[in-house]
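Note that one protein chain is taken out, while the other chains of the complex remain in position.
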Amino acid sequence: MIKLILTTNDVLNIISNISEVIETNRQYLTDLDAAIGDADHGINLDRGFKAVKEKMPQFLDKDIGAILKNVGMVLVSTVGGASGPLYGTFFMRMGNVVSGKNTLDENDIVAMFEAGLSGIKERGKAQAGDKTMIDAMEPALNELKSTLSEGRGLKEAIEAAANDAYNGVLMTKDIAAKKGRASYLGERSIGHQDPGATSAYLMIKTVADYVDKLQQ
Amino acid sequence: MIKLILTTNDVLNIISNISEVIETNRQYLTDLDAAIGDADHGINLDRGFKAVKEKMPQFLDKDIGAILKNVGMVLVSTVGGASGPLYGTFFMRMGNVVSGKNTLDENDIVAMFEAGLSGIKERGKAQAGDKTMIDAMEPALNELKSTLSEGRGLKEAIEAAANDAYNGVLMTKDIAAKKGRASYLGERSIGHQDPGATSAYLMIKTVADYVDKLQQ
Amino acid sequence: MKKLINNPDEVVKEMISGFLYAYPSYLRKLDNVDVVVRKTSPVDGKVGLVSGGGSGHEPAHAGYVGKGMLDAACLGAVFTSPTPDQIYEAIRAVDGGKGVLLIIKNYTGDVMNFEMAKEMAEMDGIKVLEVIVDDDVAVENSTYTQGRRGIAGTIFVHKIAGAKAEEGAELEEVKEVAEKVIKNLRSMGMAFTPCIVPAAGKPSFTLDEDEIEIGIGIHGEPGTHREKIKGAKEIVAELMDKIIIDLPFRDGDEVALMINGLGSTPLSELFIANKEVNEYLLGKNINVYKTYVGEYMTSLEMSGFSISLLKLDEELKSLLDASADTPAFKQFK
Partner (left out) sequence: MKKLINNPDEVVKEMISGFLYAYPSYLRKLDNVDVVVRKTSPVDGKVGLVSGGGSGHEPAHAGYVGKGMLDAACLGAVFTSPTPDQIYEAIRAVDGGKGVLLIIKNYTGDVMNFEMAKEMAEMDGIKVLEVIVDDDVAVENSTYTQGRRGIAGTIFVHKIAGAKAEEGAELEEVKEVAEKVIKNLRSMGMAFTPCIVPAAGKPSFTLDEDEIEIGIGIHGEPGTHREKIKGAKEIVAELMDKIIIDLPFRDGDEVALMINGLGSTPLSELFIANKEVNEYLLGKNINVYKTYVGEYMTSLEMSGFSISLLKLDEELKSLLDASADTPAFKQFK
C-alpha cells in the first residue's frame, strides 16, 4: 500500500469544499443553534468561510502552514461568537505544526489535529462530555490515531474518524451542556444535538470524502 | 288620546336603560370604531355611562333639568375622545332647556332634543352628511317634529324618530366621513357604518322602547 | 393578548403610578385627576405649557414634563383624549401668572376637550392660548374635513416652545414660536403590524404577512393605503416624497429630523431608516442640523415608524439646542 500524501493543492481543495459544505448546511446548523443557543452558528461559520474563500487567491503561492494560519486568522476576524476564536485557533494551531511544508503525511495530519484540538481546549476550557465541538473532534482524533497505528492507511483512518465524529455528534443529544450558551439551559439542553459538534463533524467528513476520491 | 308625560322617574329609568344598552353594545360599537377610527367608541361610552350609573343615587332628589345637566357633566369628565364632549354637551343643553321641571311634555321633548343637537353642532362644527352622530340625530328630530305636528302622539313619534335614526345610521355606510377620526380615511371610510351614529340611534331606540311600554 | 399588565381597565392608573415611582424628583400628580406636573409647578414668571392626549403613546406626553419642555401633561384613557376637567386642573396648576399655552394635537376629541377646558379656565381669569399641531401629511388637508392629524412632530413643538417659555418669554411670544414650528413641520408614518388596545383585547386592524400600511395614524387608525412590503430605502422614499413636497423643503434648507419608532420596531431598524433619510436628503441638498432617533410618540406595540422634518431658522436652531431635562428628553446645551 502506497502511503497517501496531501499536497498544497489538496489542502486548498479541502478548504474550498468545507466552505461549500458549510454554505449548504448554513440553515441546518442555525436551526440546531436555535434550539439551545442563539440561532447563529450556521450564519457565523458561513460568513467566515465565505471570507476565507474570498481571500483564497492570496494563499495560492503559500505553504500549507501559512495557508492554514491565514484561514484561522480570517475565521477569527469574521466568525465572531464562540466558534470564531475556537475554529480560528484550531486552524492557526494546525498551521503552526506544519509551518513551511508543502505536503502532509499521516504523522503531519495527526500532529496537526492534535495541536488544533489542544488549542480549542485551551481557549475554551472545555473537555469531552461538555456538549461542544470537542465531542466530535476528540473521538475522531482518537480513532484516527488508532486506525493509523494498526497500519490501515489514511483513507480508512479518516473515514473511521468521521464515523466516530458522527457518533460523538449523536452522543451530544444525550447530555447536558456544560460550556457555551447551551449551558444556560441546563437539563433542558438534553435531547438536542450540539451545533458546534455538528459543524466539526461536517468538516471532518468533508476531508474524508475528499481523501476517499484521491487516486492512491 | 291622553297626552303622554314623562316624569323624573321615567327620565331616571331611561338613563339607566341607556347605560345597559351601551354596556351590551360596548364591543359592537368598538368594532365599528376599529374599522374607521381607533377602536374605542364602545369602551369610551361604557366608561362614561358606568360613571353615570354610579353617580345616579346623588341625582334622585333633583329635577329633570339638573339630572340631565349632571349626566352631561359626568359624561364630559369620563368619556373623553370626541364623543365625550359631544354627548356631554348634548345632555347638558337638554338639561338647560328643562331646568327646574319635574315632568316633560311633547313640547319639552322637542325643545330638549333641538337644543341638544344644536349643542353638538356648535361643539363639533359638523353637519348632516359628515358621517357622524348627527346623521342619526337630525333625521330623528325632524321625524319627531313632523309626526307630532300631525298629532300622532309621543309614542308613535318617538318610534318613528327611532326608525329614521336607524335609516340615518344605514346611510352613513354610503358616505365618506368629513369630520372626526374617520375623515382621515377619506374615501376608504365608505362602506363602514359610523359608530357615533350607531350609539345615537341606540339611545333614541332605548327611549322609544321605554315610552312604548308606558301605560297611556 | 400577551401584555405585561394586571387588568386592562387599570392600565393607565397603574402606569401613572409606576411613572411617579420612577421620577419623584421631576414630577408630581394632581389629586383626583390623571395629570402630572413639574414637581415645582407653578413656575413663577414662566408661561405654563400644557399638553396631553390619549395614553398609549408613551413616553408622550408625561415623559416631556420638565425643565425646558412641558409644565403639565394630561393623560386620557388609552387612545382617548383627556377630559376638560383634567385639562382645566392642569391649567390651574401650572399658571405662574403669565398665562398658559395649550399644545393640542389635531383630533376632533382633543380639540373639543382642550377648548372646553380653556373656556373653563378663562372664566377663572387665567389667560389661555392654544396651538394645534397637524404635522401628518398622510391625510389630505381640506376645509371640508377635520384637517391633518398631529403626530410625532409634536415633540418639536414641546421642545422649542418649552425653551422659549423657559427664557421668560410672554405667552404671545411662546405661542408665536410654537406656530412657527407647526408651520415648518411635516411628518408621515407607516406600520408593519397593528397594536392591541388593552381594553379591546384584539388588534384594531390586520395586515397580511407581506403587507404594510402607509400613512398610518398613531392610534391604529388605518392609513392612506396598503401595499406589498418593500425595502427600507423604498419605504423611506415613499414617505419622504410626500413630506418634502408638502412644505416644500428646498435645496439649501436646514432641518431637524426625527425618526420615531411606533413601538416594536427595533432601534437598529430605525437607524437603517435614518441612513436612508440622510441619503435621500443629501441627494436634495437639504442639510440635517440635528437628529433624533428613538421612540418619542408610540402606538403601544405597533411595529412601524414615522419621519418628522422641521425646517429651521436661526431662532428655531437656538431654541432646539437649549438644554432640556425631562424623564424622556434630556439634552445638554
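Just so it is clear, A, B and C label the chains in written order, and each chain counts residues from 1 on its own.
Everything below uses one rule, namely that a residue touches a chain if its C-beta (ideal position, glycine included) is under 8 Å from a C-beta of that chain, and two chains touch if they have at least 3 such contacts.
Computed from a predicted model, the values in this text were never measured in an experiment.
Here the chain not displayed is in touch, across the complete complex, with A, C.
Checked against the full complex, the one of C:27, C:212, C:244 or C:309 touching the unshown chain is C:212.
Shown as candidates are A:9, A:58 or A:77; the residue that touches the absent chain is A:77.
Although one chain is hidden here, its contacts on subunit C can still be listed: residues 2-7, 11-12, 14-19, 21-23, 55-56, 58-59, 63, 192-193, 209-210, 212, 229, 231-233, 235, 259, 263-276, 278, 288, 291-293, 295, 298, 300-301, 303-305, 325, 330-332.
Even with one chain removed from view, subunit A keeps its contact list with that chain: residues 30, 34-40, 43-44, 47, 76-86, 123-124, 177-181, 183-186, 188.
The criterion applied here is as follows: only the chains that are shown with their structure count from here on.
Here the two chains linked by the largest count of contacting C-beta pairs are B-C. Computed from the mean C-alpha positions, the centre of subunit A lies at a distance of 55 Å from the centre of subunit C.
Subunit B and subunit C have Cα centroids separated by 33 Å.
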